[in-house]
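Once you've had a glance at the structure underneath, I'll fire off some questions.
In this view, the complex is presented without one of its protein chains, the others remaining in place.
Entry: chain A
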Amino acid sequence: MPHPARITRFALALVLGGGLATGLVAQDNDPDPEDLEQAINEEAPIVAFADPGRFVAEDGEALYNSICAGCHMPDGQGAVGAGAYPALAGNPMIEFPEYPVQVVIHGQNAMPAFGGYLDDAQVAAVVNYIRTNLGNSYTEDPATPEMASETR
């Protein structure tokens, strides 16, 4: 088995992305200088490319950064194109854990189901991460592995 590649990098890299390399320039995403400073000071763990069949990170933040951030964006603000990805930051739909647990496991509309890629503890971890970070502070009634198990 491959040794899980545990890679730590600055959250800033996710936010600013391209600005650092020829031909890749970040636009429309100018972060507030204070946010930048904060991002520089926070190392966001990313555990990627360990297994083609499932995600291996157990930490909610690591799971968010390596999966959810693809669509809901590193800062949880979502994105708008021809269609949109909803913001998770400040989203009242995640006040209670059951709904995000359901969506993560079974998917919704175009969002694929992640139940096959994550175990119950991982589902709870990532749901609790988005409910208590990204500008959210739904600390009561945390999601649990049992809740995830019952939702499957």
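Just so it is clear, a residue touches a chain if its C-beta (ideal position, glycine included) is under 8 Å from a C-beta of that chain, and two chains touch if they have at least 3 such contacts; residues count from 1.
One rule holds in what follows: contacts and distances are computed from a predicted model.
A.B. asks: Determine which name in "NADH-quinone oxidoreductase subunit J", "Xanthine dehydrogenase family protein molybdopterin-binding subunit", "Tryptophan 2-monooxygenase" or "Urea ABC transporter, permease protein UrtC" the UniProt entry assigns to the undisplayed chain of the complex.
C.D. replies: Result for the unshown chain: "Tryptophan 2-monooxygenase".
A.B. asks: May I ask you to list the residues on chain A that touch the chain which is not drawn?
C.D. replies: 1-2, 9, 13-14, 16-18, 20-29, 48-49, 51-55, 65-71, 73-74, 79-85, 107-113, 117
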